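Remarks on the structure that follows.
As you look at this complex, bear in mind that one protein chain is not there, while each of the others sits in place.
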Amino acid sequence: MCEAARSILVVVGVLAGAIAIAAGLIWVERRLLALWQDRLGPNRVGPFGLLQVMADMIKIMTKEDWVPPFADRAVFVLAPAIIVVTALLSFAIIPFAPGIGVVDLNVGLLFFLAMSSLGVYSVAFAGWASGNKYSLLGGLRAAAQMLSYEVFMGLSLMGVVILAGSFNLRTIVEAQEDMWFCIPQFLGLVIFVIAGVAETHRLPFDLPEAETELVAGYHTEYSGMKFGMFFVGEYIGVTLISALVVTLFFGGWNGPVLPPIVWFLLKTSLFICLFILLRATFPRPRFDQLLGFGWKVMLPVSLANLLVTGAVTLARG
Amino acid sequence: MNAVFYISSLVAVIATALVVTRVNVVHALLYLIVSLLAVALIFFVLGAPFVAALEVLIYAGAIMVLFVFVIMMLNLGARGERRQKALLNPSIWIGPGILAIVLLGELVYVLIGQELPPTSGSEVSPKQVSLALFGPYALGVELASVLLLAGLVGAYHLGRRVAPPRAPSKEDP
Amino acid sequence: MFELLWLIPALPLAGFLVIALMGGALARRAVAVIGVGSVGAAAIVSVGVAAQFISAPPPGDSLTQVLWAWLEVGLLRPHVALCLDALSVTMILVVTVVGFLILLYSAEFMGDDESYAWFFAYMDLFVASMLILALADNLFFLYLGWEGVGLCSYLLIGFWYKERENARAAMKAFIVTRVGDVGLAVALLLIFTSLGTLQIQEVMRRAAQEWAVGSNTATLAAALLLCGAVGKSAQAPLQTWLPDAMAGPTPVSALIHAATMVTAGVYLIARTNGLFSLAPAVQSVVAIIGVATLLLGGLSALVQRDIKRVLAYSTMSQIGYMFLALGVGAWSAAIFHFATHAFFKSLLFLGAGAVLLATDEQRDMFKLGGLRAEMPYTFWTFVAGAASLAALPLVTGGFYSKDMMLWNAWTSPKGSPWLWLGGALGALITALYAFRMVFLTFFGERKSVVSRRPGPIMRIPMGILAVLSIFAGFLETPGWLGGMDYLSPFLGTALPGLPHAKSQPAMELFLQALTSLLCVSGVLVAYLLFVAHPEVPDRIAAIKAGGWLQGFWFSGWGFDRVYEFIVVKPFVRIALANRGDVVDTLFTGLARANEALHSSLSRTQTGKLRDYALGVVAGAVLAIGIMVLL
Partner (left out) sequence: MAQVPMEHGLYVAGLLFCLGLVGVLVRRDLLFVLMSIEIMLNAAGMAFVVAGAGWQQPDGQIMFIFILTMAAAEVAVGLALIVQFHHHFKTLDADAARRMRG
């Protein structure tokens, strides 16, 4: 009974935590961007504008939830849910600390990859269902981009799997007690971060929603809470990728003195900030450059990384 | 957990039936994805987590996305719905339906007499699968890679638009 | 020298291959050099081999050179093997020497022909085939040569195939000889099935052991062999192709249809003499066929107008003599006459060729005449040949060979005075037509223009052959005339001799005198009829019986008409009746049924993907159903 209650508590905690962090990120991002771009950012609602999130929520909730008549209603409604659901489901396999985690899946890493590959449908269907040509183009771009980068994402993680000898994230974290995988798998880390940015289609890889060319791409027609879900889904994705980077490459909860869960949250926050820094600094490439970079640079590099890792592991016996 | 199996089976069958009968290709595709996810769940509860993950990752996540991609590229969907409906007059279902039922009957007939073990519920881990895959089945892996290469080359060649598209051929009298 | 035996057929074959494969690229002179030279080289090798054979005979008086195993099917293991004995030595000598001389002659004679290269290619192939035929160690290999010469004969008769008649003649020759060849093929099968071998010496040995004299199998085998021989050697009743075969170029007639190929039948019978000895009935038939043909051919030759047809009928008749000799068991005499005949008949053909060349293909003797002064060289050589043909006593080769045959026909155990009488009568007729030809062509008033005289390349072979046809006879002379006998004992090593019943010099002398008288009188009669009183023949022809006889003989005793009536016409009628092809209805019916089936099946090809898939699935369901339920 106690076990069941604990499980439920963890699940609820993780869900709430993830959503809360994602929501909080909206404020964090705006503040940080303002800081780096030498402007103010939201600072009126509450101390340091902290309540700005609440204001935005109220606004978004009360907006008219409009579905365009030319849209495919069912798919239009379904699409934003997918991204939030898949991203949240991925949190199930993250080991936050010893004993804290939703499931201990021995194909955990594959589960994450599977979920992220399902996330493609969200943007693709959103773009298609809107019945708008910009949206369609945005959806197409999103599909192509996510499909491409998923490949390297998976490949870049295989180095970690080889070193840890398991798909289980908990085992992977435990395998990093002596050395974080960011050292032997530095290349994998770089690829994974780039692929992660592409997967969440944040700047500089936000071509599916490029405002200047596609009028916000696949979510042009969305409004109200449906738009809010895309918006929040993106921040959940950022959080998820950061958490995974920490888990896979930076030793997860491992760290001296402080309790494991604190270490984990600290590291994750650091990487979230890094994502925001990326957005603040990089320009947006052309779409063909994006795909070309993916297939012509990332794929060979990740394959080489995998090959070398495998060879070294074999050589060491 | 047995309930999960039966529920997923039901979902898979219903979703698949809907795939076959839909007129909107995107809806059909969505149902197909649901069906595949349900099958993945079946795999999982039957103790095959590795292929369950692959089912989602490759089948639902990659192969079906290709379909979506093509649908979006050709801009199909709602536009062709009425025409699709016209193509599916009820009488067309009779022959295939009978054939399928006969085939299913044959299958059931074969299985009824057999003494098959129940699924044990214990897991066949990814490690076991990998060991067998790169052990006795190594040749199969090589062949599969060759097949993929052939598919790659074939798809590239077919996908190229070399000649300007021909005028649509006249409907034969 | 013996180890070079294989070169003898191989050289002309190589010549054929070289010319046939690169004929287009070779100059005419090169073609002539290769074509003639290859046979000449073969002749030199032959002479060398023959010289060694005579001076140092191999053990058992025969020599076999196995080159390689041709094929192996069960018991049938024919080797490509050459067998050299006295008979084949004689044969290859004649074939290569005469062949070389004729080819040499052709080099000039065919000079203007557009298919020069092919002519030499075919001729070389012919010589090669003929040598294979002569040297073959087994009947299977012999049959290869046999068919090879048949093929070359066909190709060369129809050499000027652009004229329909020539092509027809070629086909006729081919088809008529084929009738005989079928007999030979069956004979081979029979021999193989009953004796289990085709190796000639082995066949003779086993036949003598296993078959009784006059047994049915032996008779049948000999009769079938005879069939082949009759066809190839243009004997009655399969002689009709030979006169038409004159459509070919004259050197071809000289080589193939006078000197060599047509005597293949004689060679075959001599070769398989053991079998014929076992079948006395068949041997008698051989003699009767010989006599019948020699009279038939002679009488037909008597009334021909075409100089080459005269020679053709004459050939037929002379081979009839050889058959007569074979029939009475005088194997050596037949081969002796074969040799002398090869010389004088090819000489006559070459002479006729020179005449035709000079007068622009004027074959009608009645339109020739008076060429004696214009072409003295040709005239004298021609006369030498004609004299030998007419067997003018003492001075010609033909006299000695013919005399030997006639004497044997009288004295041999199988002979009889009747056969002798036929032969003697034939001698008279031979003299008559031979000199009719000479007188008509070279005497009397000149009726045609001589445009061209034979050059040295044509003269040399004619001269050599003239010498040979006069002097070849001295190889074998009767007892009272020196009693030279070089050939008979030599051939005796390969061919059984005749049991010399009793020496009857008086009788022999009397008969010789009688035949000599007949020959000389024949010449005289010819002189009277065609030079002194040329109107007499016309007067004879004017009589009803005479005219009819002339027509009858002219047409070669109407064999063509008879065959036309009993073979060709019915065949054509059947073919016409069968124009719709009775048998074909079965096949067309099959085709129709297939078509109907096809069109009903093709209706299933709707082009619709679903229909195909439906077919596949239905089939699968059915197959699985069968597997499940059974």
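Per-chain residue numbering starts at 1, and chain names A, B and C are given in the order in which the chains are listed.
Here is the rule we go by: contacts are C-beta pairs under 8 Å (C-beta built on N, C-alpha and C of every residue); 3 or more make two chains touch, one makes a residue touch a chain.
It should be emphasised that the depicted structure is a prediction, and the values quoted were computed from it without experimental measurement.
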For this session: Sort by label and list the shown chains the missing chain touches.
Result: B, C
Exercise. Which of these, C:R164, C:K544 or C:K608, touches the one chain of the complex that we don't see?
Worked result: C:K608
Seminar exercise, completed: Contacts from subunit C to the absent chain lie at residues 601-610, 613-614, 617
Seminar exercise, completed: Note that subunit B touches the chain not displayed via residues 1-2, 4-6, 9, 12-13, 16-17, 19-20, 25, 28-29, 32, 35-36, 39, 42-43, 45-48, 50-51, 54-55, 58-59, 62-63, 66-67, 70-71, 73-74, 76, 80, 83-84, 87-88, 92-93, 95-97, 99-101, 103-104, 107-108, 111-112, 114, 116-124, 128-129, 131-133, 137, 140, 144, 147-148, 150-152, 154-159, 161, 165-166, 168-169, 171-172
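Everything below uses one rule, namely that only the chains that are shown with their structure count from here on.
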Exercise. How big is the gap, in whole Å, between where the Cα atoms of subunit B centre and where those of subunit C centre?
Worked result: 83
For this session: Compute the distance, rounded to whole Å, between the mean C-alpha positions of subunit A and subunit C.
Result: 103
Exercise. Any idea how many Å lie between the Cα centroids of subunit A and subunit B?
Worked result: 28
Exercise. What does subunit B use to touch subunit A in their complex?
Worked result: 24, 26-27, 30, 33, 49-50, 52-54, 56-57, 60-62, 65-66, 68-69, 71-73, 75, 77-78, 123, 125-126
For this session: Name, in rising order, each residue of subunit B that touches subunit C in their complex.
Result: 95-96, 99, 102-103, 106, 109-110
Problem set entry | Of subunit A, residues touching subunit B in the complex | 72, 74-75, 78, 105-107, 110-111, 113-115, 117-118, 120-121, 124-125, 127-129, 131, 136, 139-140, 143-144, 146-147, 150, 154, 167
